[in-house]
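Okay, so here's the structure we're looking at.
Of the protein chains in this complex, one is absent; all others appear in place.
Here the chain labels run A and B in written order, and each chain numbers its own residues starting at 1.
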Amino acid sequence: MASLLDALVTGLVYGGVYALLALGLTLQYGVARILNLAYGDFLIAAAVFATLLYQHYQLSPLVSLVLVAPISFLVHLLVYHLVFVQLERRSGSWRAMEASSILLAFGLSFVVSGAMLAIFGGKLFSYSYLLVPVHILGSVVPANRLLAFVLALVFGGIAYLLLVRTRIGTAIRAIAVDPDGAPLAGIDVRRWAGITFAFGGIICAAGGVLISMFQTFNVPMGVSFTLKALVVVIMGGVGNAVGALVAGLILGVTESFVARYVSPGLTLAAVYGLFVLAVLTMRTGILGRALR
Amino acid sequence: MLEISELTVHYGLHEALHEVSIAVAPGEIVVVLGANGAGKSTLLKATMGMVRPTRGHVTLDGLDLTSLIRRRLTHQIVEQGLVLVPERGGTFTDLTVQENLTLGAFPRRARAREAELRAFALELFPRLKERLHQRVGTMSGGEQRMVAVARALLSAPRFLLLDEPTLGLAPVLAKQLLRVLPQIAAEGIGILLVEQNAQLSLSVAQRGAVLSNGHLVHAASAAELRDDPAVRAAYLGSE
Partner (left out) sequence: MASIARTAALPLLLLLAALVPFTNNDFYVALGVSLLMYATLATAWGVFAGPTKYISLATAAFFGVGAYTVGLFYEKVPMLLLYPLAAIIGAVLAAFVGLTTLRIQGMYFTIFTFGLAELIRQFMTWYQRNVSGSVGVYILTDISARQIYWSLLVLLALTLLGSWLLSRSRWGLALLMIGEDELAARHSGVRTTAVKVIALAVTSAVMAVVGAIVAPRWTYLDPSIAFNPTLSFMPAVIALLGGMQRFWGPLAGAIPLVILFDQLNARYPTSYTLILGLLFMVIVFVLPDGILGLLPKLQRLRAPAAPAVTPAPGAGTLSEPVTPAAPARQTSPGVDGTSGVVTTASATGTTLLEVRDLRKAFGGIVAVDELSFEIREGEVFGIIGPNGSGKTTVLNLISGVYEPDRGEIVFLGRPITGKPPEDIARLGIARTFQLVRIYPALTCLDHVIPAALFGGHARTLTEARDHAVHILEELGMGAFLHVPAGQLNFIDQKRLELARALALRPKLLLLDEWLAGLNPSEMVIGMELIESLRGRGMTIVLIEHLMQAVRRLCDRCIVMSFGQKIAEGVPDDVLRDPEVVRVYLGEADDA
């Protein structure tokens, strides 16, 4: 029984972080229309950043969070305008652009992970931060995970409020829903799509720092994170913040249960299982065109 | 003064609009009539930079919008005070009425007058007052159209372009909607209206023009067009 609760709580903690990650990705795909296959790699980069700062300068990851945000924003903004926008200008049809954009993102993934591999190789990163046990809901959770969970929800909540309560946030949602109609409301789609992409990058980096607080990782794990974020987005529906939260929690809990009761080596298989389920129960391609 | 001159648009090889010139004065309502495929929508879209014209110019109160049009910078054209309510749309259906109106005031020039314009819009469409938090997609066609026009008003237009606003609306609602236009024009906003509902629109407009196959074939005062058998022929064919 304790083990069940344990798995549940762990799952929820991870789920909260996955939900945050999905939010960033759904912004990038839903608004900027870029399927960022390098998402997980950028996440790892931020995680490495936080780890190194902690290991060499004893800087708390909370400080890293603050530092990494503007860096990530700028990097992503540059990537958007220098790479993807230029691609759009050169493409003939929509289909061709979609294909080119995927391949470019794929290449970007190799560039980012390749750069890190060149410097760090495949070594594992981890650091101990806040390894204080906390008793909650009848089980024991390390404080770092709890903190990560809380922060994930806080960031997600702030992002959600920004999207829903501000004029700019509403404009961004409008772009996701109707990119052709948005200019008629005076919205500069390209500019705001770029800013949104970069904002998604901030969320990605924040997620990376949070994960570094409690999980051991290495560079090749980027792919897994990208995939999990993608699956949560698909399950929850593109652009659906609440859906992302629910789906993220489901994914986290499923993964946790599979790790505990089946085998830790099959967690990705569980993720794929959810993916297949989500796709098969979908009647129309939600990810394909419509966004809300 | 909104001046469209010699506007020509090609879709591939197909000439959709041929050297059409129309002018609208502030506070005036001009209606463009014509059968489907005549080029009416194209006229409005080209004026807003949504499609690229092959030739022609558009000036707004002396400001030449042509380069903005060619570069498809629609949002900047809106910022200048030219606002379009597109065919069958003009709203973000997944957002609420309130959010749509807020977006209406997105252009910077509209922000200063937001409160005033919002009050004006809700006065014209009182039904919306009770439905501010309803998702537009769940509203009836008529109400959606009201939201579209209200939103356009919040963008502080100097000139308002409307593409078949009564499309798909029941006659009573169509009448209601078009009757609002003179009240908008009374505020000094010039209106260029594209419509299928010839009779009704000619009753609110001052002047009218008939497009056929991309060409402007007839222009006259609304009164003259109302009784013109040529207009009827354009829609129902001659027997």
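Quick note on the criterion: a contact is a pair of C-beta atoms (placed from the backbone, for glycine too) under 8 Å apart; a residue touches a chain by one contact, two chains touch by 3 or more.
If you're wondering where the values come from, they're calculated on a predicted model, not measured in any experiment.
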In the full assembly, spell out which visible chains the left-out chain is touching.
A, B
Please identify which residue in B:Met139, B:Leu154 or B:Leu216 touches the non-displayed chain.
B:Met139
Which listed residue, A:Thr226, A:Asn240 or A:Ser256, touches the chain dropped from view?
A:Thr226
Thinking of the whole complex, not just what is shown, which of B:Ser5, B:Thr66 or B:Asn213 touches the missing chain?
B:Asn213
Looking at the full complex, which residue from B:Thr47, B:Thr96, B:Ser155 or B:Asn197 touches the chain that isn't shown here?
B:Asn197
Can you tell me which of B:Val97, B:Ala174 or B:Leu192 touches the chain that was removed from the display?
B:Ala174
Even though one chain is not shown, chain A touches it at residues 35, 37, 83, 86-87, 90-93, 95-100, 102-104, 106-115, 117-118, 121, 223-224, 226-227, 230, 234, 263, 265-269, 271-272, 275-276, 279-280, 282, 284-289
Since one chain has been left out of the picture, which residues of chain B touch it in the full complex?
12-14, 16, 35-37, 88, 93, 137-141, 164, 166-168, 170-171, 174-175, 196-201, 203-204, 213, 232, 235-239
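Assume only the chains that are shown with their structure count from here on.
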Please give the residue numbers of chain A that touch chain B in the complex, ascending.
167, 170-171, 173-174, 177-178, 181-189, 292
In the complex, go through chain B and note every residue touching chain A.
48, 50, 74-76, 78-79, 83-84, 86, 89-90, 92-95, 99, 102-107, 110, 151, 155
